[in-house]
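Removed from the display is one protein chain of the complex; every other protein chain stays in position.
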Amino acid sequence: MIQYDHPVKVYYKDVDQMGIVYYSRYFEYFEEARTELLNSIGLDVTSIENQGIQLPVIESHCEYSKGAKFEQDLIIKTTILDIPKARLKIDYNVYKDHSNELLVKGYTVHAFMNQSGRAIRIPDLVLNTIQDNM
Amino acid sequence: MIQYDHPVKVYYKDVDQMGIVYYSRYFEYFEEARTELLNSIGLDVTSIENQGIQLPVIESHCEYSKGAKFEQDLIIKTTILDIPKARLKIDYNVYKDHSNELLVKGYTVHAFMNQSGRAIRIPDLVLNTIQDNM
Amino acid sequence: MIQYDHPVKVYYKDVDQMGIVYYSRYFEYFEEARTELLNSIGLDVTSIENQGIQLPVIESHCEYSKGAKFEQDLIIKTTILDIPKARLKIDYNVYKDHSNELLVKGYTVHAFMNQSGRAIRIPDLVLNTIQDNM
Partner (left out) sequence: MIQYDHPVKVYYKDVDQMGIVYYSRYFEYFEEARTELLNSIGLDVTSIENQGIQLPVIESHCEYSKGAKFEQDLIIKTTILDIPKARLKIDYNVYKDHSNELLVKGYTVHAFMNQSGRAIRIPDLVLNTIQDNM
């Protein structure tokens, strides 16, 4: 298991007229969190893309228990549970900072694709780095 | 079944450096589409909110087969399949215009909430209008 | 002068907790409007980009008199006043639909750039098309 805690602060841009974070913005927080999780084990997406490999999202999911509010500090607990084969799944749990209150949880599933848009096996570099950090 | 076809055009603001619509933006297209579906049967969200009722999203899901591109015209085929009880589920299928090519599909689930943030039964007005249009 | 009226409807995604459209979203409406203005005279940005030419924004400006609200219909009156030399300036006036109430006004200035990121003269195709429609 690889885990990374990514802090996010809620700003006006993400809050709707119900006074809570608009539902799609959590997927933006998730993207930040997985970028930082990958960084934390030495993988940066820019380098992967420079090798001609892309990681498009092929599935996304979110469940909302309680809305986060403006100027709240959140922690996105981000986890890779399984060694990926063709696909990489990442889980996210959004907590209010310094609390055990789970606001939102979700996941994303990613494929690996070459520059002509064809699905490929997970690149060795990515696989080995994930295995070494499990 | 209630169905509504909502057209969307892809602009620069929604396209990422892979040259395809960023994954969370489809949830914004979905919101447009469900607002228009509800409008098409005589429900507008502003009036519902003015009665003190909110429809927060409690679950969202999306599967991505093929990325939409800048300046493409899309059709969001939007459907209410079942008469809601406590929760309203809406399905979305995103097609490239004038084609049967399904790019993305997803759904959202909505609860009904009063102004103090408590879950409530589906309001009669909403329920009756949906039933009349099924 | 080239003018184009682009309709926009305000959805939840663009409205903040003051109940008005978040200030940066108007620049997204402006982008939609200028894309459609260019389309209306036979220029599409995709074709221009396919010729290796980009039109980055080099200046943007907006003044806000009154906030647009959820489910309001807006008209973005979009204008090219002058034949561009090195730079193309586009003006935007945002009205509440079917009214003369000006909510927001702004402008953007665009440069022309080749694929190596160097500023270039306005391409003949763009210049001629604009001149023919003035």
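Order of writing sets the chain letters: A, B and C. Residues in each chain are counted from 1.
The rule we apply is simple: a contact is a pair of C-beta atoms (placed from the backbone, for glycine too) under 8 Å apart; a residue touches a chain by one contact, two chains touch by 3 or more.
On a predicted model such as this, the values are computed, not experimentally measured, just so you know.
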item	value
Residue among C:Ser24, C:Ser99, C:Asn114 or C:Gln131 that touches the chain left out of view	C:Ser24
Option from A:Asp16, A:Glu31 or A:Asp91 whose C-beta touches the chain left out	A:Glu31
Sites on chain C contacted by the missing partner chain, in the whole complex	18, 20, 23-25, 27-28, 31, 54, 56-65, 67, 108
Chain A residues that touch the omitted chain in the full complex	9, 11-13, 28, 31-32, 35, 44-46, 70-71
Sites on chain B contacted by the missing partner chain, in the whole complex	12-13, 15-19, 22, 24, 70
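Definition applied: only the chains that are shown with their structure count from here on.
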item	value
Centre-of-Cα separation between chain B and chain A, whole angstrom	24
Overlap residues in chain A, where contacts from two or more other chains coincide	18, 24
